[in-house]
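What you see is the complex with one protein chain gone and the rest in place.
Every chain is named by a letter (A and B) in the order it is written, and numbering of its residues begins at 1.
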Amino acid sequence: MSTETTAPDPAGGTTATATAASTGTTGTTPAAPARPSRWTITAADAARIATFAALICVLSLAGQIQFTEGMAPITLQTLGVMLAGTLLGAYRGALAVATFLLLALAGLPILAGGSGGPAPFVGPTAGYLYGWLFGAALTGWLVDRVRGRLTVLHVFGAALAGGVGVVYAFGIPVTAVVTGLPLGKVVALSAVYLPGDVVKAVIAAVITVAVVKAYPAASPAARRSR
Amino acid sequence: MTLLGAYVPRDSVVHRAPAGAKLVALLAVSVAVLAVPGPWAVTSLAALLLAVTLAARLRPRHLWQQVRPLRFAVPVLFALQWWSLGPERAALLCARLVLLVALAGTLTLTTRTSDVLDALTAATRPLRVVGVRPDRVALVLALTVRSIPVLVALSDDVRAAQRARGRERDVRAYAVPLVVGTLRRADALGEALRARGVDD
């Protein structure tokens, strides 16, 4: 559905500023919003960011149930991170991941193995969590650059660069710092996870193209016109 | 899934300390311990963990619950570190890791999820200068918590439909309807927010 925004009422805007200034409230009085810019989070944006953050939670829960194998649980969380980028774009996709991470940090048991709280953020795989934020952003940025029809190959490239390349670029050095192991060793260790993550990039690409076909409002073209 | 997290209700100084302060302290300790390796840092960390655990009256099983996710990784790491750095360094590094994760875990054990979220929302207030609206941050966090059970129900429905068609192992048959349903919900939610005056 196309979203029409009504022109902000200038009188209402100035009143809000005056009220905030005169009462000195900080928390509950909405700030007078600036002119809507490309960074403004509208109601529609807030809804998409929040539901995708919830989707990443659900995918990580689902992954734990079905795909757990021995000591290296393969989760669908990274799939969720890639999809946030491909379907919401750079800015909103990164915000969806940030929201997911904040909820995990606050203690919801939504990270791999049902963990949550700040512990995973100081553990050996903390870098991957930070990497997701930038990985989703790059994935979304690349998908937003696609003109014309979105193909599986386009999306795969974007998901590989963002969801795998960027994520590893953050994950590997942090693992080296936290564990004290030499970087070379950590790189060799991380290679074990590479095939799984490449497969997830393929899955993310296939799903994205199918979803955009079924729900054109999620296509990059529709996003650009929002 | 419980949204309560692993909170252990107790009346203690640690429990009463503001969530934001605890987060900042944890951040400072983590950076310090990672920047200054060595026996001293690890010993201090152990002492700090012991002090916090006693003050908060936590049981060993509470701490175990927090470090449990590391139970497979630590033996592998220890072996690798021994092989490349020697046994002493290996023991020190593994101890540092486990202690740090346990200390972070005490924050989860002594702080309500809602308090951490409030603290995080409050932390975005200075960002107003660059146009961040703390009320929007709070809204998005609340909407996410509200959306999780709705999407869990959607995910269950999709799985049931998959089973009915005998395609349990097909990730695509699971994810495509789930994601389309997610987008539909997102846009219906956005419309409902507009109807309730969120963009006004």
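Simple rule for what comes next: contacts are C-beta pairs under 8 Å (C-beta built on N, C-alpha and C of every residue); 3 or more make two chains touch, one makes a residue touch a chain.
Definition applied: contacts and distances are computed from a predicted model.
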item	value
Undisplayed chain, where the name is taken from the UniProt record, one of "Threonine/serine exporter", "ECF RNA polymerase sigma factor SigM", "Biotin transport system ATP-binding protein" or "Rod shape-determining protein MreC"	"Biotin transport system ATP-binding protein"
Listed residues B:12, B:44, B:65 or B:114, member touching the removed chain	B:114
Hidden-chain contact residue, picked from the options B:13, B:79 or B:195	B:195
Touching residues (missing chain, whole complex) on subunit B	3-4, 113-114, 117-118, 121-122, 134-135, 138-139, 141-143, 145-146, 149-150, 153, 185, 188-189, 191-197, 200
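In the analysis below, only the chains that are shown with their structure count from here on.
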item	value
Separation of subunit A from subunit B, taking each centre as the mean of its C-alpha atoms, in whole Å	16
Subunit A residues within the subunit B interface of the complex	1, 3, 5-6, 26-28, 30-31, 33-34, 37, 39-55, 57-59, 61-62, 71, 76, 79, 83, 87, 95, 99-100, 102-103, 105-109, 112-124, 177-182, 185, 189, 203, 206-207, 210-211, 214-215, 217-218
Of all residues in subunit B, those that touch subunit A in their complex	1-3, 5-7, 23, 26, 30, 34, 37, 66-70, 72-73, 76-77, 80-81, 84-85, 89, 93, 97, 100-102, 104-105, 107-108, 111-113, 116-117, 120, 125, 128, 131, 133-136, 139-141, 143-148, 150-152, 154-155, 171-172, 174-176, 178-180, 182-187, 189-191, 193-194, 198-200
